[in-house]
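With one protein chain withheld, the remaining protein chains of the complex are depicted in position.
We call the chains A, B and C, going by the order they appear; numbering starts again at 1 in every chain.
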Amino acid sequence: MQIREIEEEIISEFELFGDDWEQKYEHLIDLGKSLPLIEPGYKTDVNLIKGCQSRVWMHSDFKEGKMIFTADSDAIITKGMVALLVRVLSHQEPVAIVNARLEFIDQIGLKEHLSPTRANGLVSMINRMKQEALQHLSK
Amino acid sequence: MQIREIEEEIISEFELFGDDWEQKYEHLIDLGKSLPLIEPGYKTDVNLIKGCQSRVWMHSDFKEGKMIFTADSDAIITKGMVALLVRVLSHQEPVAIVNARLEFIDQIGLKEHLSPTRANGLVSMINRMKQEALQHLSK
Amino acid sequence: MEKGKGNTLDGPAIQRIRNDFPIFKKVINGQSLVYFDNGATVQKPLQVIQAIENYYYQSNANIHRGVHTLSREATELYETARNTVAAHFNVANPQQCVFTSGTTEGINLIAGGLSKAILRSGDEIILTAYEHHSNILPWQLHAQERGLKLKVIPLKSDQSLDIAAAMTLFTDRTKVLAVAHVSNTLGLITDLQALFKIAQQYNVITVVDGAQSSPHMPVNLPELDPDFFVCSAHKMYGPTGIGLLYMKEKWLTELPLFKTGGGTIKTVTFEHTEYAEGALRFEPGTPHISGAVGFAAAIDYMNSIDMSAIYKHESELVRYAQTRLLELPEVEVYGQSEHKAGVISFNVKGAHPFDVGTLLDKYGIAVRTGHHCTQPLMQLLGVQGTVRASFAIYNTLEEVEYFIEKLKRVITLVS
Partner (left out) sequence: MEKGKGNTLDGPAIQRIRNDFPIFKKVINGQSLVYFDNGATVQKPLQVIQAIENYYYQSNANIHRGVHTLSREATELYETARNTVAAHFNVANPQQCVFTSGTTEGINLIAGGLSKAILRSGDEIILTAYEHHSNILPWQLHAQERGLKLKVIPLKSDQSLDIAAAMTLFTDRTKVLAVAHVSNTLGLITDLQALFKIAQQYNVITVVDGAQSSPHMPVNLPELDPDFFVCSAHKMYGPTGIGLLYMKEKWLTELPLFKTGGGTIKTVTFEHTEYAEGALRFEPGTPHISGAVGFAAAIDYMNSIDMSAIYKHESELVRYAQTRLLELPEVEVYGQSEHKAGVISFNVKGAHPFDVGTLLDKYGIAVRTGHHCTQPLMQLLGVQGTVRASFAIYNTLEEVEYFIEKLKRVITLVS
């Protein structure tokens, strides 16, 4: 699936909850819980993206023209967000990743987690994902 | 004359000008100009009372149970104020000087010159006059 | 589970107080604001905001040396503010009260000044294990440069300060004891009397970080008798960018200058400067005049309620919150002493504080999460961070009740 398609899918998923943020967060937390575990060997300092509070680990592979991301976080809400980002950006081509605007985050009402002043390291994570994709762009 | 009497005299003098501050200041400046000069030998660093802006020199003698003050300033308005203080406090007994409340300054509408934050050194001058009187109190 | 309303302010009194704080009209995520992040900064009453406003409307000018009316007014407001602060802490000579930009700045001025002339290589500085970074880093910076040694008073298993262990730390090389009056993370009140008794024997300079005591309890400086005491107005219902550095009279002349500039002098040539006396010596540059005015208004505001009443009210909130938190088996509370001021720190077992804080925010409850600028304490507790609820005079038992109820919901969500 294309990035935009996955985004649409997620948007419909979250639309079910309407304005009920509790349900939305329950779902986000469930997504976090079901995020496939990153291989312990990848939970290294190099792969650590430090937010002021929650930490994110992120590892990427490049296979058959596509980026494969695995990731983890020590906070469950952050992990839910991480799960969404991995779902959208993993198994995509570098060019698509670099150009992704990720507007779905706004549309499902979780924009606040991406404010640059946020203490959770998610913005740095997205930047890192894009940077790593960028490295494979020229290849 | 007693301190209070001289104060009353000054108050009547200034009452003539009513609310006309220009006349009041003209008079103050005239008083400054007519202040008998301090002996040049007394214009020493020890006798210098430093305000942030204008400077005051003050010398005291103790004769026949009374304090004799002479003083000067480099600013003419300050000098006028100095002239008033010398007129009120010179040739008075130490105890009277120490107890003087100098309310006439308020009553002639020049209180602003005595605010502790004033840059002209007058408050320090009064304190110095009182201190020097205090030294002769016990004698 | 007793609410102990006896010690909290009664409903109408609290309501009157809350009406003074315009921010409580604010709605957060559809909920009215429950502000429990007072340890970070407190909200400001109208009385303070209006004092600042009035200053700019009526009297704004640069102070000192000005002969015009506005400058005189501004100077008088500024120096009156100094008097208000001095009187509040029972300090007889207002010159001992230097305005700074805050607690952190005050500690930098002390550490920087002392390290210039008084501290020598090999000298020791004693801190506690729960110090705020602002009372660690300035000492560490100078320690590295001058070869000073930092020593740390450990905590007992209940996270209170181990006074007995402190005794053994002091030596003849100990020069400074720098301690938080109240721990910003645990809320524990430091037994300064006990520590100062030892300090005195070793002739040690005492520095009190009063950032968390000054908002919550009466502080009588001559009685406490430290060499230095610092605090921040923004934690005391006052504006940002202003604080107090109190020093014993002798330090007014003996503390070397760490910073300098316009306004601090008697005479200047390019070769030599003769400095002014008193507080001005330590206040280079144009001061934060509107800040000083707001600080004084904040102090007047606190005194209009009374510091003892504030202490009682907030202690009761802490006590009640602690009792209720301890009923929850999923919750761990840190520093469970009764001797606490305004702050309570906890974690939901197995949950990241960030998650708890994020979800509480959704219910309109503002708590602080993370290391609270006390990373060494976090390392000691073996946690990444905690959730901290800290109270102010406008908080109520009902808010605590609501917080506990929502915390239970959060526990279900994250488990």
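Everything that follows uses one rule, which is that a residue touches a chain if its C-beta (ideal position, glycine included) is under 8 Å from a C-beta of that chain, and two chains touch if they have at least 3 such contacts.
Only a predicted model underlies this, so the values are computations on that prediction, with no experimental measurement involved.
Judged over the whole assembly, touch between the missing chain and the shown ones holds for A, B, C. If you put the hidden chain back, the residue from C:Ile28, C:Ala87, C:Met167 or C:Leu328 that touches it is C:Ile28. Shown as candidates are B:Asn47, B:Ser60 or B:Thr78; the residue that touches the absent chain is B:Thr78.
Although one chain is not drawn, the whole complex shows that of C:Ala61, C:Ile163 or C:Ala194 it is C:Ala61 that touches it. Touch with the chain omitted from the figure is made, among C:Ala13, C:Ile49, C:Ala87 or C:Ala194, by C:Ile49. Considering the full assembly, C:Thr264 is the residue among C:Thr190, C:Thr264, C:Ser345 or C:Asn395 that touches the omitted chain.
Considering the complete assembly, subunit A touches the hidden chain via residues 50, 52-53, 112, 115-120. Contact between subunit C and the unshown chain involves residues 22-23, 26, 28-29, 33, 35, 37, 40-41, 43-44, 48-49, 52-53, 56-58, 60-62, 65-71, 101-105, 107-108, 112, 116, 127, 132-134, 136-138, 140-141, 145, 150, 152, 232, 234, 239-242, 257-265, 267-270, 273, 284-291, 354, 357-358, 360-361, 365-370, 373, 375-376, 379. In the full complex, subunit B contacts the hidden chain through residues 21-22, 25-26, 29, 52-54, 74-78, 119-120.
Rule of thumb we're sticking to: only the chains that are shown with their structure count from here on.
Set against one another, A-C and B-C show the most C-beta pairs in contact at A-C.
Using CA-based centroids throughout, the chain positioned farthest away from subunit A is B. With centres defined as mean CA coordinates, subunit B is found 79 Å away from subunit A. Put simply, the C-alpha centre of subunit A and that of subunit C have 39 angstrom between them. In whole angstrom, the spacing between the mean C-alpha positions of subunit B and subunit C is 46.
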